[in-house]
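My questions all concern the structure below.
Every protein chain except one is present and positioned as in the full complex.
Up next is chain A:
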Amino acid sequence: MIGALLAIWQADTAFPSGGFAFSNGLEGLAAAEGAFSADDLEAVIEGALRRRWASADRLAMVRAFDRAMDLDAVARVDHEVETTIVSEPFRAGSRRNGASLLASHVRIGTPGAGEWQALVRAGRAFGHLAVTQGVVWRGAGLDLTGAVLASGYMTISNYTTAAVRLGVVGAVAAQTIVRHLLPVLAELAASPLPDRIESFSPRLDVAAARHARADLRLFSN
């Protein structure tokens, strides 16, 4: 039971992790494509789940979780993440979001968080979000199933929260999308892990690249 509660604790948007400041390409997409329906939003999030989270973020988190007792091995996963994220705004966002999550866990005293932060500060790791999740969630006592579900749920909720703030969709309508996507997340979470970290989301990559050059923006990426 505690495993489920720990996963809820970490997936709760009330847990300070910095995620609210990242739209992960959505602000750029909404700006570029004008009218953006709830169906469009759902399709974007499902695409991000299937072709970014399931094949890249999930794998990186699981590998870091499995190796959390050997932070040098975790750092190698982290370097792989750095080299496999094509888009610079996504890469920078992942590092900053990871640093924010780490800032909370270091102060809470989560086992392993201080050591992982020291490695990042020493320049021996980048501290990407998915990798940092693996380290601190293992230290915090989550089980692997809960950690995978928390990671996937946060991917959905970060997008829908950003969409509400961008005025793409209302707060209640956003929860309809979340409900639709929960079975997708359950299916993907139960699917076999791929052999290597890979993602394919060119539409979001291009949108994030355009967004990075925008004068006016609410979100970091």
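Side notes on the structure shown:
Going forward, a residue touches a chain if its C-beta (ideal position, glycine included) is under 8 Å from a C-beta of that chain, and two chains touch if they have at least 3 such contacts; residues count from 1.
Note that contacts and distances are computed from a predicted model.
Here one chain is missing from view; checked against "Membrane protein", "Urease accessory protein UreG", "Succinate dehydrogenase cytochrome b556 subunit" or "NADH-quinone oxidoreductase subunit J", UniProt names that protein "Urease accessory protein UreG". The residue touching the chain not shown here, chosen from A:Ala99, A:Ala147 or A:Ala208, is A:Ala99.
Only one of A:Ile2, A:Met69 or A:Val86 touches the chain withheld from this view, namely A:Met69. From the set A:Met1, A:Ala35 or A:Leu216, the residue in touch with the chain omitted from the display is A:Leu216, counting the whole complex.
Those residues of chain A that touch the chain absent from the view are 14, 16-23, 68-72, 96, 99-104, 106-107, 109, 111-115, 119, 121, 138-139, 162, 165-166, 215-220.
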